[in-house]
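One chain of protein is taken out of this complex; the other chains stay put.
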Amino acid sequence: MCRWIAYRGETIALSHYVTEPSHSLVSQSIQALESTASTNGDGFGLGWYGDHPEPGLYKEVRPAWSDENLRYLCRHLRSHLFFAHVRAATGTPITRPNCHPFACSGWLFMHNGFVGGWPRLRRRIEALIPDELYPARIGTTDSEALFLAILGAGGMKDPISGAEKVLAQVSDMVSEVGPDCLRFTAALTNGKDLYAFRYAANDFANTLYYRQTETEILIVSEPIDRDHTRWKTVPENHVLIAPEGEAAFVQPFLDRKLEAAE
Amino acid sequence: MCRWIAYRGETIALSHYVTEPSHSLVSQSIQALESTASTNGDGFGLGWYGDHPEPGLYKEVRPAWSDENLRYLCRHLRSHLFFAHVRAATGTPITRPNCHPFACSGWLFMHNGFVGGWPRLRRRIEALIPDELYPARIGTTDSEALFLAILGAGGMKDPISGAEKVLAQVSDMVSEVGPDCLRFTAALTNGKDLYAFRYAANDFANTLYYRQTETEILIVSEPIDRDHTRWKTVPENHVLIAPEGEAAFVQPFLDRKLEAAE
Amino acid sequence: MCRWIAYRGETIALSHYVTEPSHSLVSQSIQALESTASTNGDGFGLGWYGDHPEPGLYKEVRPAWSDENLRYLCRHLRSHLFFAHVRAATGTPITRPNCHPFACSGWLFMHNGFVGGWPRLRRRIEALIPDELYPARIGTTDSEALFLAILGAGGMKDPISGAEKVLAQVSDMVSEVGPDCLRFTAALTNGKDLYAFRYAANDFANTLYYRQTETEILIVSEPIDRDHTRWKTVPENHVLIAPEGEAAFVQPFLDRKLEAAE
Partner (left out) sequence: MCRWIAYRGETIALSHYVTEPSHSLVSQSIQALESTASTNGDGFGLGWYGDHPEPGLYKEVRPAWSDENLRYLCRHLRSHLFFAHVRAATGTPITRPNCHPFACSGWLFMHNGFVGGWPRLRRRIEALIPDELYPARIGTTDSEALFLAILGAGGMKDPISGAEKVLAQVSDMVSEVGPDCLRFTAALTNGKDLYAFRYAANDFANTLYYRQTETEILIVSEPIDRDHTRWKTVPENHVLIAPEGEAAFVQPFLDRKLEAAE
C-alpha cells in the first residue's frame, strides 16, 4: 500500500503540503497511520504542472524521508496542481519507472492499491492498453497498466467512464482467476480537472479523504494533520470529481450492487 | 551497445577477468575500443554459478568503473562459469531489472545489440514469450524479451534451434516494419553448456572473440588484453558452441543467404 | 539506532542468518522490535572474511528489505566470520561510505548508537585519529571516527584497552559539551577474535545478545528468532570477548562508577 496527496489551488511551493505539515507525506513515508504497511519506503515521486507544456516528474528509488533532494525541490518547485506519492511495493521491482505518478499525453495518475493475482493477470490487463499507448508503458507495475488502459478506454474524453470500463473488466478477471481482490484508490488529472477514485472488489477499499476551500482542494490517503474535523471521507466505491473552477462533488463509482439491482 | 565476457573453466575469483586484466571489462566500461559507444556506463551486472542451486545475480545502475562493491565482490565471488556485462542503453530505462545478465529457470543470458524499431515491435516480440514464462519478464528491454522468447521456443532443449526460430521471426518483423536492422551478439548458458551468437540482419554484426585452452574458455565482445594473437574471431552469422567437457566449435547461425540459395 | 549481527563459526552462506531466520536482520530492517527506531532503512552493509587477504565489503544506500542483490549475495557468499548491519541514520548523510561495517588494515567494525552533540564534537573526535590512519576515514560518521580512533589508541594490539581509552575521552567530551549522552553497542574483529561492546554514558545502553555453541557464536542487537531462552544478554557497560578457538566470556567495560569507587 502507498500514501499520496493531490493538490489544486493557488500556485504554492510543494513543501507546503509535502514536507512541512505535522503528518506530511514525508512523515507518512516512515510512519503511516491508516495503512496496513506503516512503512512506505520503496521509492517516491512528484508530478506537477508548471510553465512547460509537459508536467514535470521527479522519481527516486530511495525512501522519501532521507532524500535531501526532495526537500530542496519541494521548496523551489511551485505549482497550482501537483501529485506526490510514497510507495510500498506489492511485488514489482523498486525502480524509478515503477514509482508513481505516471505521465502520458499531459495526464498524471497515481495509485494506492493492487491487483490481486497480478502475475497471472498481467498479460490480459496489458492487452487492454491500445497499441498507440503501449510505448508509454515504461515500467512494469499493475498501476501503470491500469492508467494506460483507462486512457485507452476513452479516458481522455470521459475519465469516469473509462475507469469504470477498465475496473469492471479487471474486477471480473480478478474474481475469475482468484478468487482474489482488487483495491483501487487513485488520482487522475489532465492538468485541469481532478478525479479521485475509491474502489475495491472483494475487499475493503483503502482510505481516501479531502478538504476544500473556495480556492483549493487537497485529496489525501490519510490526513496530513490532526485536525480531523476539516477532512471529509470519500465513501467506498465512489469517485470525487473536481472540475476546473468548480466545487468538487462525490458520486458512486462502479457500484455493482446497484447495477445488479437495476 | 554493450560489452560482455563469459567464462567457463576452473573455479576462479571473478576479479581474474572482470577487474584485473589491462583492458578488463571494467576498463571497457569507461573506454571500449571496438564499439560505437565507447562509454558503457549505463549499469552493469554479474551472473554466476556456485554452490546454491540458482545462479547468483548482482546488478547495479551505476557505472562499473566506480562501483567499489564490484571490486570487493569480484575478489570474493568464485565460480567455474560466470557472465559479466557493462551496459550502454539503447532506449529502455536504466534500472536494475534492465541490466544484464537475465536469469530464468537456471539459465543465464546477456546481449550486446538491439532490435531496430523496438517501440513499435515490442508488443509483437513480447507475444513470442509463452504465458508460463511471462512472469519472468521483470524488466522492459528488448534483450530480456528475446531471451524469454528463445527459452519459450524450445530453447531449454535445443538452444540453437530456439534462437534461430526467434531471430528469424524478429528479423522478418524488423525488415517489415522498418526497414530497420537488428544486432544480436549474445551469450546463453544452462550452467553447463555455453552458446555465443554473432548475428545481424540488415547490418554488420557486433564483434565477438574467444580463446580456449584445455581447461577454460573465455568469450568476449573485445579482447581484454593486447595479445591479439590469442583471440579468435567468431564470424558473422555464426554461433560458438561449447558443450560441457568438450572443445568449443563454431557453426553457421541462421544464414539466410544460404537458406535462400538452397 | 541500527541493528546488526556478527557471526563466527563453520563456513556458511550468509543467508543462514542474514535473510532466512523468522526475525532475520533483513526483517529487522523494516520492523525492529527492541529499538527506538523500528525502521532501519537508511542503507545497510556486509563485511566478511574469505580466501582473499582483505575482508569483503558490500554496502548500499537503499533499504535492505528490497535489495534483490542482497538476497543473491547472501546465498552465494560463504564465510566463517561475517558482520551484517542495517542502518537508521542519526544525522550524517545516507551514503555508501557511511554504511557499516567499516574496514581498516584487516579489521572490521560496526556500531549501533551515537555520539550526542556530534556536530560540535566531530573535530575533537577526529583529532583522536592518528595521521597514518586518517586516509582510512572514507565517510563522515561518528561511528567510523570512533573505530579509527580505537585502532589508533593501540586497538590493533589491545582492543579493549584501545576502546576504553577512546570511550573514556569521548564520554568526557560529551558530558562537557552537553550535557548529552553517548551510546556505543559495537562489534570489532581482526578476522580471528571477536569483541562486542555494550556501553553508554548518561543513558541506557542499547540491547546486545549472544548465543554460543561449541562451534559457533552469534552476537546480535536483538534475537533473530522467538526462542528467547537460547539468547544471553550482555549486561550494560560490559564487553563480550570471543578469542579465536576459545569460549566467549563477558567482563566489565569502562565501568566508571567502579573506577570512581576505587
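We just call them A, B and C in the order they show up, numbering each chain from 1.
Here is the rule we go by: a residue touches a chain if its C-beta (ideal position, glycine included) is under 8 Å from a C-beta of that chain, and two chains touch if they have at least 3 such contacts.
Note that the coordinates shown come from a computational prediction; the quantities given were computed from them, not determined experimentally.
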Considering all chains of the complex, which shown ones does the missing chain contact?
A, B, C
Among the options C:P135, C:P179 or C:P252, the absent chain makes contact with C:P135
Option from C:H52, C:R71 or C:R96 whose C-beta touches the chain left out
C:R96
Residue positions on chain B contacting the omitted chain are 30-31, 39, 41-42, 61-63, 66, 68, 89, 93-94
Identify the residues of chain C touching the omitted chain, counting contacts across the whole complex.
93, 95-97, 119-120, 122-123, 131, 134-135, 137-140
Interface residues of chain A toward the undisplayed chain are 13, 48, 50-52, 54, 56-60, 68-69, 72-73, 75-78, 96
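By definition in this document, only the chains that are shown with their structure count from here on.
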Superposition rotation for chain A onto chain B, Cα-based, multiple of 5°:
180
What's the call on chain A versus chain C, same or different interface residues, using the half cut on shared numbers?
same
Chain A to chain C: how many Å between their CA centres?
41
Among chain B residues, those touching two or more other chains are 96
